[in-house]
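Okay, here's the structure, questions in a sec.
One chain of protein is taken out of this complex; the other chains stay put.
For reference, chains read A, B, C, D, E, F, G, H, I, J, K, L and M in written order, and residue numbers begin at 1 within each chain.
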Amino acid sequence: MSDLALIGMASALASGLCIAIGSIGSAIGEGRALAQALASLAQQPDEGNTITRILFVGMAMVESTAIYCFVVSMILLFANPFWNYLLSQVK
Amino acid sequence: MSDLALIGMASALASGLCIAIGSIGSAIGEGRALAQALASLAQQPDEGNTITRILFVGMAMVESTAIYCFVVSMILLFANPFWNYLLSQVK
Amino acid sequence: MSDLALIGMASALASGLCIAIGSIGSAIGEGRALAQALASLAQQPDEGNTITRILFVGMAMVESTAIYCFVVSMILLFANPFWNYLLSQVK
Amino acid sequence: MSDLALIGMASALASGLCIAIGSIGSAIGEGRALAQALASLAQQPDEGNTITRILFVGMAMVESTAIYCFVVSMILLFANPFWNYLLSQVK
Amino acid sequence: MSDLALIGMASALASGLCIAIGSIGSAIGEGRALAQALASLAQQPDEGNTITRILFVGMAMVESTAIYCFVVSMILLFANPFWNYLLSQVK
Amino acid sequence: MSDLALIGMASALASGLCIAIGSIGSAIGEGRALAQALASLAQQPDEGNTITRILFVGMAMVESTAIYCFVVSMILLFANPFWNYLLSQVK
Amino acid sequence: MSDLALIGMASALASGLCIAIGSIGSAIGEGRALAQALASLAQQPDEGNTITRILFVGMAMVESTAIYCFVVSMILLFANPFWNYLLSQVK
Amino acid sequence: MSDLALIGMASALASGLCIAIGSIGSAIGEGRALAQALASLAQQPDEGNTITRILFVGMAMVESTAIYCFVVSMILLFANPFWNYLLSQVK
Amino acid sequence: MSDLALIGMASALASGLCIAIGSIGSAIGEGRALAQALASLAQQPDEGNTITRILFVGMAMVESTAIYCFVVSMILLFANPFWNYLLSQVK
Amino acid sequence: MSDLALIGMASALASGLCIAIGSIGSAIGEGRALAQALASLAQQPDEGNTITRILFVGMAMVESTAIYCFVVSMILLFANPFWNYLLSQVK
Amino acid sequence: MSDLALIGMASALASGLCIAIGSIGSAIGEGRALAQALASLAQQPDEGNTITRILFVGMAMVESTAIYCFVVSMILLFANPFWNYLLSQVK
Amino acid sequence: MSDLALIGMASALASGLCIAIGSIGSAIGEGRALAQALASLAQQPDEGNTITRILFVGMAMVESTAIYCFVVSMILLFANPFWNYLLSQVK
Amino acid sequence: MSDLALIGMASALASGLCIAIGSIGSAIGEGRALAQALASLAQQPDEGNTITRILFVGMAMVESTAIYCFVVSMILLFANPFWNYLLSQVK
Partner (left out) sequence: MSDLALIGMASALASGLCIAIGSIGSAIGEGRALAQALASLAQQPDEGNTITRILFVGMAMVESTAIYCFVVSMILLFANPFWNYLLSQVK
């Protein structure tokens, strides 16, 4: 049963580190864009609607890289092909 | 019973590091946006409402990457599929 | 009794590092926002109330990422599912 | 069956780290471009359409490096040639 | 008696590193806010009272993240659940 | 069959890290150029066509370093000479 | 007597690293505040008393994080619960 | 056959890391030059031809360091003298 | 006699690293304050006495963090409780 | 035959890392010089010839450090004295 | 005689690293202060005597942290209590 | 023959890393000087000859540190005293 | 004779790293001061003598930290107390 433990360990660590490391860049990038949006708003209040719209569309795009990490993290936890194969062998 | 210990160790470490590393980017990004919001407020007090609204919507979006990490951290502690499978085998 | 020791070691280390690493980003982010708030106050004293209010609401939001880490750290110490299971087996 | 476990471990770790590390640069690069786009919009509102168009085409190009990582990550999980060969041997 | 030694080692190391790493961000964040407070004071001496009040309330909030680390560090030394359980077994 | 496992592990890790590390520089470089392009556009809208053309030709050149990494990553997965030789020996 | 040596080693290392790492942030934060205080003094000599008072109160607060580390370091050396327990067992 | 595996592992890892690390500097350097070229174009549109020509000749020169890495990476995969010697011994 | 060697090794390493790492922050912080003091002096020569007085009081405060490290380093060398206990056992 | 494998492994790794690490500084330095050359060209178009000439002579000089690394990398692959000696012993 | 070797190794390494790491901060801090002193001198030549006096008193203070490291380094080499004890045992 | 392999491995690695690490600083320093030379040329074209002469004499001096590394790297490969001694013993 | 080898290895490594790491800070600090001296000279040529005198006295002080490292490095090579003791035992 040792193979199960090795795959499980590696998957738990990879899953935790994947979303942790992956969210650093995303959060910093979004924070930077948000900060600039607020500065632009103070400088040009009349363009508020355009700035807000582009900000949220752009942040969704930056967020997408965090979501890739979240997806891989979830796959490693709940749809892990290596783990599933071993389980199918054991049963 | 050694497999249980290995999976448990890896899950405890992954859970702790996941939220710890994941919150760095999020906190720095939010702090930057908050700092800029206060600067914008001092520069353009009349836009206070718009700035505040966009700030908190944006911070919620940045916070979301920390929440992904928190979710994965909780899953690793309380809904860990690798641990649960091993427990089901032991019982 | 060796499994207990391994899980205990991993949990103690994860708990200590979780809150330690997690508080870095939070403290730097809050310090930055606080510094900017004081600069804004000196530039626009009339907006003191608004600046103070947004500052503390925002800092509470940044603080939340440190609190996630504190929660996980406490769970690893006092409500650790891996440790509790092993204890229930030993008794 | 130990070979399966080694390949599985390496693939799980590589898959998680690949998308995690790969998304850092992409998210920071996109965040930077987005922040500048908002600054340019506030400075030159009349060029809003051109700025927006170039921004999203460019972000798609930056996103492509994250997508390369996502593709390699998916291949390592679901179309892994090393794992598939070993499975074909076992069956 | 080897389990005691392992748990003790891990707890001593985690306790020392927890407060050490956790105080870096806190001290830098507070230093930054303090520096800005002094700059604001020189720029707007009339707002001295408001600046001082917000500075110390805010620094207390930043200090809180260092205090979380101190609390976890003390728990690991003097109320360590893993150590206490093992002692209760030995006696 | 142990040689196969070692080569497979090394190739999976190298493939994942290759594209992950290689895309950091590329994404940051492209993001920087894109940000400057938007700033230039706001400053000199009449040169929009020239700026856009040079931007995309240049980005393609920067992208090329990411593509070298992607090519090596694919070779390591699907045209790996070390793995192929071992397979030819086994059959 | 091997357990004593392990706990002693870990405590000596943790004690030395705790105060060493913990004093980095504190010293840099205080140096920054001190530098700014001198700049403010040169800019607004009339506020010398207020600046000096806030500077030293604030530096005492920053120093507190270094003192937490010093306290933990001293506890690890002279009131170490793990070491004391083992000694009480040996005697 | 163990020597083959060791050489193969080292070559696969070296090949992947070589192009990955080597492309970081190249991509950042090119991105910087490209960004400055666009800024210069906006500042001095009349020199567009000269700027563009020097930009692409210079980028080709920067690209050359990435190409050195790609060449070494290819040699390690397809013209590896260590691997070839061992193969010639085995046959 | 092996326990003595382990404690001695750990104490020698901890002592050397403690003062080495601990003096980095202190020296950089003092250098920064000193540099700013000289700049202030050139800008406002009439305040020379006040600036000099605050500079040296403040530097003494920053120096205190280096002195904590020096104290711990000396304790580890000459008043090490772990070493002393082992010696008292041997004699 | 194990000595051959060890020397081969070390040479393959050293060769790959040598050119990879060595090209980072070179590419960044050249990119910086190229960026400044384009800025100077926009500022002083009349000096275009002198700027271009010095740029390419200087870049060749910076490139020389990358070429040293490439030479060492090639020597390690194709004129490796350690490998050649071992081969001459084996034959 | 193995204990002697272990203590000797650790002391030699600790001694070398102690002064090496400890002199980084000190040299950078002094260089910064010296640079600023020269800038101040050029700006306010009449204050040359005061600037020079404060510079050298301050640099002596910064140098003190390097001297702490040098002292510990010399103690580890020539007055090492762990080494001396072991020698007294051997004789 | 194992000693030969160990010395060979260490020499190959040291040789590759020596020139690789040593060329980073040199290339960045030369790139910086070259960039400034081009900026100075655009600012003061009349001093072109003096600037060019000092630039190339200075770059030769900076290059000298890379050449020290290259010399050591070549010595480690082709005039390695450790390797030569062992060979003289074997023959 | 194994003790001699261990002490020798540690001393050779410590000696090489001591001067290598210790010269980084010193060289950067001196370079910074030298750069500022040249800037001050261009700004205030009449103070050339004073600037030059303070520059070289100050650089000698910064150089002193590199000389501490060189002294320790030489002691470790030629007056190493650990090595000398072992030799005196062997003879």
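Descriptive notes on the structure:
Convention: a contact is a pair of C-beta atoms (placed from the backbone, for glycine too) under 8 Å apart; a residue touches a chain by one contact, two chains touch by 3 or more.
A quick note: this is a predicted structure, and the numbers were derived from the prediction, not measured.
One chain of the complex is left out; on chain M, the residues touching it are 1-2, 4-6, 8-13, 15-17, 19-21, 23-32, 34-39, 41-43, 45, 48, 52, 55-56, 59, 63, 66, 69-70, 73, 77-78, 83, 87.
For chain L, the residues in touch with the chain missing from this view are 2-3, 6-7, 9-11, 13-15, 17-22, 24-26, 28-33, 35-37, 39-41, 43-44, 46-47, 50-51, 54-55, 57-59, 61-62, 64-66, 68-69, 72-73, 75-76, 80-82, 85-86, 89.
Criterion: only the chains that are shown with their structure count from here on.
Between the Cα centres of chain H and chain K there is a gap of 42 Å.
If you average the Cα atoms of chain E and of chain G, the two centres end up 10 Å apart. Within chain H, contacts with two or more other chains are made by residues 2, 6, 9-11, 13, 15, 17, 19-21, 24-26, 28-32, 35-37, 39, 41, 43, 55, 59, 66, 69, 73.
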